[in-house]
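The block underneath contains the structure these notes are about, expressed in structure tokens.
A single protein chain has been removed from this complex, and every other one stays in its place.
Chain naming follows the written order as A and B, and within any one chain the residues start at number 1.
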Amino acid sequence: MPLELADAITLPEGPEREYLWTLNFGPQHPATHTTLRLVLTLDGETIVKAVPDIGYLHSGFEKLGEHLDYNQYVTIVDRKNYISPVANEIAWFAAVEKLMGIELTPRCKYLRVIFNELMRIHDHLLACGAAALDLGGFTAFLYAFNQKEKIYDICERASGQRFHPSYLRVGGLLADVDETWIEMVRAFVRDFPPAWNDIVRLLNRNRIFIERTKDIGVLSKEDAINMSCTGPVARASGVVRDLRKDEPYLAYRDFDYKVICAQEGDCYARYLVRMEEMLESCKIIYQAIENLPPGPINVDADSKVTMPNQLSVYRSIEGLIHHFELIMSNRQWQTPVDEVYAAIESPNGELGYYVIADGSGVAYRTRTRPPSFIHFAIFPYLIVGHQVSDVVAVLGSLNIIAAELDR
Amino acid sequence: MTHEEIITKLRDKFGAAFTTSEFRDNRRIIAPAERVYAVLAFLKQQCGFDLLAELGGADYLQYPDAKDRYGVWYVLVNTTTGVRLIVKTFANDPEPTLPSVFALWKGADWMEREVYDMYGVIFDGHPDLRRILMPDEFTAFPLRKDYPMRGRGERHNFPVITRPES
Partner (left out) sequence: MAVEGLSESVMVTQLDKLANWVRKNSLWPMPFATACCGIELMATGASRHDIARFGAEAMRFSPRQCDLMIVAGRVAMKMLPVLQRIWLQMPEPKWCISMGACASSGGVFDTYAVVQGIDRFIPVDVYVPGCPPRPEQLLQSVIDLQAKIQRTGTINGKEFQEQRQWPHPPRPLAVELPPAEKMVAPGNFASATRLQPDVRS
């Protein structure tokens, strides 16, 4: 059934209007995933109209992008989709490295792929755990957080911080990983499927969960494409599109994995797509960690885009000069004066950056293509006709991250 | 359809009304504000670009060799063939106005509201053009280049609550 604007925005006229009352699903509410606000017009318990009000976390990210240079901005970019932090960095550097025409080393590409997939598992764990929590199932949430703690440990071993590591740099990474880290990732890959199975046994055939999520918030395939949905939200409606396969970036051509799609487009389908995608990510991490190529992680310092290692800075004149050129704020990178758009498959959908460069080390304009922003726009269409308690089910299935929504 | 075929079809229909450019793997079509709706409608209906991936704006006030002030770009994707195309258009002060593409892609709804909120570009034909990220009482357009990053003091204009009062 095609979605009509009239369904979502106009109210019935006449004496029926008096039955309708307004409920403010305010910005401070446990189930609104931090700061979202909905003004619901209700007929009893049925929702007639829902108007989202956003902007309660708008922090001026894009304005900051015009004042920080390409390596400093990674700290800010991390804080957008805070549930999959390193994925934002990968997207940002996909755009910046495309702009500067940098080709990464194989080891760096494999490590970035491993982090992308770890963050995908991280995001989907929180999305499914929070979906269960909002519907009342606290245990699944705790199981999910247990596994997230293991991913935090892996991230901390590589970069020193649990999340928001600012691990990527132009042309490479902050630091290389060691044997202990590789063993931690192997242990995670080994222990994750049984824990995943625990959550599946709790929720997949749970009568209550199915009744609360099946046929709720149905999104058809044409509407998903027309409303610019991407990622698990679109794939659960039958749109077979995954940037890892359609426009492969980093080292995704080397791996064997499936793209998970569903057809119904309801909350249950989105939940199932996310759960299965976690197992596929586990497969990719296994393949990547077993075939991790040796070698340097940063591109050659002679290309003047990455910082040379400390030993060469202190012991050779070239290293010193390269370091100087990158640090002094009136020199830095010499970028082409042009614009570029690059996107990756982040756990939430297509996360892209449109970067306009003016030749200096600071971007002229950085625009994020935020998947959560676009997915929240379809919410009023999905919720019309459902009950108030379905609001949390649909919100949880769309996985709206407020910081990416508001930037 | 590859990019070359699309551009040939566009040239047949629109002649010299647009220019093209490319950088890395982005192919761009630059159309003036009067023709951009027709170009986008043609791309959607005849060339199969059914997904509007992104709609964003920029202020070219301090950009080297810029001729117009506000630029708006549309990133289009063909979901069957996977081809990506970027359409760019420009608007100028005073009263920067562009046609709204809400009738073509419903996903443009909030993205156009955000360009309006941040830059002040008005989209003709948008059903509900009001501020989306800033509070409704906000009067400036924050992402313009003449608006300072730290704001003009709006973030301090709130009442202070002390212990004995609360």
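The rule is short, and it goes like this: a contact is a pair of C-beta atoms (placed from the backbone, for glycine too) under 8 Å apart; a residue touches a chain by one contact, two chains touch by 3 or more.
Source: prediction; values computed, not measured.
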| item | value |
| --- | --- |
| Omitted chain - touching chains that are shown | A, B |
| Residues of chain B (touch criterion as defined above) contacting the omitted chain | 134-135, 137-140, 142, 147-166 |
| Touch residues of chain A, complete complex, unshown partner | 26-30, 34-35, 55-60, 63-64, 75-76, 79, 82-83, 126, 141-142, 145-146, 148-149, 152, 162-164, 402-403, 406 |
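Going forward, only the chains that are shown with their structure count from here on.
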| item | value |
| --- | --- |
| CA centroid of chain A to CA centroid of chain B, Å | 23 |
| Residue numbers on chain B that touch chain A, as the complex places them | 23-26, 50-54, 56-59, 62-65, 73, 75, 79, 82, 84, 86, 105-111, 114, 118, 127-128, 131-135, 142-143, 149 |
| Residues of chain A defined as touching chain B within the complex | 3, 5, 9, 54-55, 58, 60, 62-64, 66-67, 98-99, 101, 223, 225-230, 239, 241, 246-247, 336-341, 343, 350, 352, 354, 356, 358-359, 364-365, 367, 369, 373-374, 376-377, 406-407 |
